[in-house]
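With one protein chain held back, the other chains of the complex are shown just where they sit.
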Amino acid sequence: MSAESISVFSPKLEARLDALVKKYPVKRSALIPMLLYAQDEVGYISDAVVAEVAIRIGITELEVRNAATYYSMLRFKPAGRYHVQVCTNISCMLRGGYEILDRFRQELGIEPGGVTADGMFSLEEVQCIGACCWAPAIQVNYDDHDELKPDLVPGILSSYRGKAKAEGKTPHA
Amino acid sequence: MPDVTFTVDGKKLTAPAGTLLIDACRKACIEIPAFCYYPGLSLQAACRMCLVRMEKVGKLQTACTTRVAEGQIFYTDTPEIAQVRKANLQLLLGNHPLDCPVCDAGGECELQDMTFKYGAGVSLYAEAKNHREEQQWSPAVFYDRPRCILCYRCIRMCGEGMDVWALGVNNRGADSAIVPNGAGHQLDCEQCGMCIDVCPVGALTSGSYRYQTRPWEMNHVSTVCAHCADGCKVTLGVRSTPEGAAIVRADNRDKSGINGDFLCAKGRFGFDFAGSDERLTQPLIRNAEGKLAPATWEQAIRTAAAKLKEIRDAKGGEAIGVIGSNRLTNEENYLLQKFARTVLGSNNIDHARTADYPTFVRALAGHADKAASLRDLASAPAILLVGGNPTEEHPLLAWHLRTNVRLNHARLYIANSAPIKLDRQAKAVQQISADGYRKLASFLVHGESDFAKTILAEESLLVVLSADVSGKPLADLIAWGLKRGNVRFALLGAYANSRGAADMGLDPALLPGYVPVDKPGPFAEYTNLPTTPGKNFAQMTAADSGLDALLIVGANPAAQTKLDSKTFLVVQDLFLTETAAQADVVLPAASLYEKSGTLTNTFGDVQMVRKAADRPGVKPDFEILVRLAEAMGAEIAKLVPFGKRGTTGDLGQSRGAEAGEADRHAVWLEANNLEPRLSPFDPFALFDEIARLVPGYSLDRINLFASNDVHSAPPAASNFVPAKALIAPARDTLFTSGTLGRYSQSLQQLEQHQTRKQAKSAAD
Partner (left out) sequence: MPKLVSHPDEVKIISRRFGQGAEKIDRYIELGGYEAVKKCLAQGSDWIINEVKASGLRGRGGAGFSTGMKWSFVPKQSAKPKYILVNGDESEPGTCKDHLIFLHDPHSVIEGAIIAGLAVGAKMGFIYMRGEYRTLLEIMERAVADAYARGFLGKNIFGSDKEFQIITQTGAGAYEVGEESALMESLEGKRGVPRIKPPFPAVVGLYGGPTVINNAETIATVPHVINMGAAAYAAVGSPRNGGTRLFGVSGCVERPGVYELPMGYNLKKIIYEVAGGIRNGRQLKAVVPGGSSTPVLLPDEIDIGMDFDQVGKAGSMLGSAAVIVLDDQTCMVEFALRTISFYRHESCGWCIPCREGTDWLKKSLTRIHAGFGEATDIDTVRYIAENMLGHTFCPLGDAAAMPTIAFVKKFRQEFEDHLNGKPCPLAKMGLPQFTVV
């Protein structure tokens, strides 16, 4: 990437991605992490992200999409500032994962796949986050919340609202 | 690899060690079903249809990835395997829409065939199917996702076979889908349609064929593509219409041709010129007001013939010129030159030359077996490609080069003035200046560069010369190659019968087989043959040609130059081209898909074309010429030796019903000591004469009539000095085909689709 090119990424992320492609014996190994880090900043894998990643890795946009669409953490629609991922897989289900999901539904007023009107939260039912022994568990962005009870849900949401207020502008804006 | 012996279903089989079990079985007529396996493409082991039991191995093995070794024992016909196949089909049919009654592939579907053979007759499936809307990817390609069984043949054919890589797979699991490379589900590629061809079901369908007909409602006629000079075998799907017979599909159905698996956009979609609304279907005569007005064939032939006869009788044959075509059959071009020379009495005959075949033939004279067949390109271990861009101009040649490099590790060397796509397959590329082909031979002779050294070090070499190389540089390069030794050559002309036009004597100085007119040899039997060279193409098409009459057959010089307005012009063509529009008499001609005969591709491979379609109102050029000659009072039996000499008949098995009928009669008549009578309009009436008189054209008829390609050798002895070449390389692209391509709506749409894409990405 030349310095003049208009990037969809922040200078900080650009620097991270520049380093990333040099990390591996083969450049293409940087593809999946690059997409994930780009999503962390942009909010989703937009067409512009696909285009820029393709250039950075030196492959076609089709190849980027072939790989990107394979991985379930990568999404192609904008998510909320805080992406709530509720595990309902067997270990969590046995300890009330669906009750947690229902409570988030009620509190946020959205269905899994949806985003709140203010763009603050999005909700997703996920397939195991590797916290089975501390079920039911969720991830908000990359934060784990273990051994949940439905009544803890409002507190979790308000803590993120508070965090957003403290941090100011949305990172995806 | 040494042979090994192994056992399949109790049968001892032998194959080279490492052969894929599926190939070894198929060769031994043991059917192993498979969707994903496709010979020549990478292995997938994805469809699981080819699972077999291998003794002493716990899990079933895929025959498509198992390589045979000594002593192995396999079972493919056990109840266990039958159940695997059945269950796999049941699983596939679960989500597969059973819309076979309207599916294009119905009747030609591998899933249908396998279901029929291996069971799954009762549906266990009680769930709603995963429906998705159909997508149009380009004017040529549609994708019906629910029908897709994800065998990945299309992806591999596009990537590995075509080196285009325009298809991929998105999502995963049951949500997986084949996707094209462009934004908004658009396909940005060479539009060859190979993905449609390899699709085992009706997931990928052709824009021009979809929902047109059922496969069993068509006749399938195997013929040769009308477009470029590679000469792909193409199967035309023909359906009768109230007016005649229309072509509804072109594909590569039996894959038995010189093109193997391959067919490009022109062959597959560019057949529609034949059914164009712009076809001329009535003769036209310029009337008193100077306008072209419809006329009967009788009037038109009489008008043209009378004028030609009048000029010939008054001013001699030199006052008349004849221009032949890159797209007539060999028989027609032969007849045309014979007509010009013996009926009109003129050597003013030529055609728009797209490659310098006379120099090529002259340079190879006296060296047997130095001209390569197109088939040789598929297996030659080392190839030097000089100039041109085969990907665009010779798609089949490009396919063979890519495949040869990919599967046989052939070494491709490229000398070119511009980068071309085949550089990606090349072992070495030598960039030369635009006029560098002149100096290429001396560059190679000196052998100082690494490029030249590597080429010199090759044990054998096949040199493919583009039309950019002509005249002395061409002769020099061939001389260099002959000196190097163990070299064969090919020269690339542009159109379906460019080579045949040259071979058949559409040349003011050369008779068929490059026999000089002043030393006519076998052609001494022609009556009234003029022995001084006539006017060439440029002279005849000049605004001051001075010719009193010009007969132009299947050519459109007026697109490039202004013709002499004082000349009486007779044109035989499919369309009212720029040239036809200026004519005094226009005679509507049949296309290559509407007649029989032979064509010679640019590599000298001769193939049969067969009449597939019919168009009321038109006549084959062969018949038109015979009628013109007859109306001029010529003795037809001398022009077309029907009913005169012995007949070589094939009892009609291979020439088409009409020719066969005539043949059968002729053979029977001859056998009974009665006079055989072929029709003078049957091009095969000339076949024996061509074989007899034209050096290099005494061909293996059994193979030719069986629709195999037969290589014609350039004449062994040629004693002429090639005229200064007047070569105009055509530089067609994947979607253009000279004047003919302008009348193919499909090719026009594909070109628009692709140029719009490029414009868009350029602006981004």
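Should a chain be cited, it is by its letter among A and B, assigned in written order, with residues numbered from 1 in that chain.
Methods note: contacts are C-beta pairs under 8 Å (C-beta built on N, C-alpha and C of every residue); 3 or more make two chains touch, one makes a residue touch a chain.
Being a predicted model, the structure only gives us computed values, none of them experimental.
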Chain not shown: contacting residue from B:130, B:219 or B:240
B:130
Given B:174, B:314 or B:524, the residue that touches the chain left out of view is B:174
Can you name the residues of subunit A that touch the chain not displayed here?
23-26, 28-33, 35-36, 57, 59, 66-67, 70-74, 88-91, 93-99, 127-135, 139, 142-144, 146-147
Hidden partner chain, residues of subunit B it touches:
35, 43-49, 51, 59-60, 65, 83-84, 87-88, 90-92, 94-95, 124-128, 130, 149-150, 169, 171-176
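The rule is simple: only the chains that are shown with their structure count from here on.
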Touching residues (chain side subunit B, partner subunit A) in the complex:
165-172, 179-181, 183
Within their complex, state which residues of subunit A touch subunit B.
47, 60-63, 65-66, 69-70
